[in-house]
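Note that one protein chain is taken out, while the other chains of the complex remain in position.
Each chain carries a letter (A, B and C) given by its place in the written order, and its residues are counted from 1.
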Amino acid sequence: MDIKRYQQKIDSFVKDRNWDKFHSPKNLTMALSGEVGELSDILQWLTEEESKRENLNEKTLCLVKEELADIFIYLIRIADKLDINIEEEVENKIRLNEEKYPIHLSKNNATKYNRR
Amino acid sequence: MDIKRYQQKIDSFVKDRNWDKFHSPKNLTMALSGEVGELSDILQWLTEEESKRENLNEKTLCLVKEELADIFIYLIRIADKLDINIEEEVENKIRLNEEKYPIHLSKNNATKYNRR
Amino acid sequence: MDIKRYQQKIDSFVKDRNWDKFHSPKNLTMALSGEVGELSDILQWLTEEESKRENLNEKTLCLVKEELADIFIYLIRIADKLDINIEEEVENKIRLNEEKYPIHLSKNNATKYNRR
Partner (left out) sequence: MDIKRYQQKIDSFVKDRNWDKFHSPKNLTMALSGEVGELSDILQWLTEEESKRENLNEKTLCLVKEELADIFIYLIRIADKLDINIEEEVENKIRLNEEKYPIHLSKNNATKYNRR
């Protein structure tokens, strides 16, 4: 996936509408919260089992797909506005998680490292 | 960015710790909400101007980078567990946004299409 | 509960620290998102059953209590800054919900009224 390409598409979309003034990292974070709230809203009354792919009905799956896209779009937009290389940060974070959650301490136990 | 590769890395990480039982789409959505909440927390008292790259101090920028990575990781994890092709959905959504927000109706005006 | 009294206590607390400049409704909404994110974080890996009072351990219950207080505090602070009478709005909303979710349409079915 060429994230830069999508960031440029979004940037053009925003500039064409003169929305750049709205897109501070702060405002975009609120927009991201809004989208994640919509995802919560879609899944809130489902059981964990019902939230799994094999049990989701087509309509709910469509709603979820759209939300994931919205979240992704705002997320890479924030990264773009802050000039953050998201791939690099994901690499770093995966490595860090391996240190913070060594297998022998974490097996079967998802307790946050700082509450262990 | 090879999203599939990161999804596989995360999947191995999770399986090694026997955490797969925790990773229902419902639970992952709550984890995503938690991470977006942390991002809000970091930026909450900053002005819009202060939240911009050129005005963020190094420490805050580091915190933001880590949060964006966390959000990205949970987001592609949800997509993986639901077998959703995130790139395809992003393509669709960008196209849909162009229809919902035509330039002549949206110029200077970020009102949501369904509140217009 | 004398909500006005708590709003005044919070207002004094804020004024004593010269934090009033931070407390725009927008910023307080981000703070509220942060607190709700913490509550999500606490419950994210629990099953629904495990999240019930009789199954929560003492430590988790304490964390939840503190979060509910934080959420409550920011919520009544927003109402105060916007001069909204929260009790009146709760009354209105309960009445509205009774209209939007008539028993015969809603029995056993928590589908949102606008998705019915």
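Here is the rule we go by: contacts are C-beta pairs under 8 Å (C-beta built on N, C-alpha and C of every residue); 3 or more make two chains touch, one makes a residue touch a chain.
Just so it is clear, the structure is predicted and the values come from calculations on it, not from any experiment.
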{"item": "Residues from chain B at the interface with the omitted partner, ascending", "value": "26, 29-30, 33, 41, 45, 47-48, 110, 112"}
{"item": "Missing-chain contacts mapped onto chain C", "value": "1-3, 6, 9-10, 13, 16-19, 22, 24-27, 29-30, 32-33, 36-37, 39-40, 43, 46-53, 56, 61, 64-66, 68-73, 75, 78-79, 81-84, 86-87, 89-90, 92-94, 96-98, 101, 103, 106-110"}
{"item": "For chain A, the residues touching the chain missing from this view", "value": "22, 27, 30-31, 33-38, 40-41, 43-45"}
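In this section, only the chains that are shown with their structure count from here on.
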{"item": "Distance from the mean Cα position of chain B to that of chain A, given in whole angstrom", "value": "2"}
{"item": "Averaged-CA centre spacing for the pair chain C and chain B, given as whole angstrom", "value": "24"}
{"item": "Multi-partner residues of chain C (each touching 2 or more other chains)", "value": "30, 33, 41, 45"}
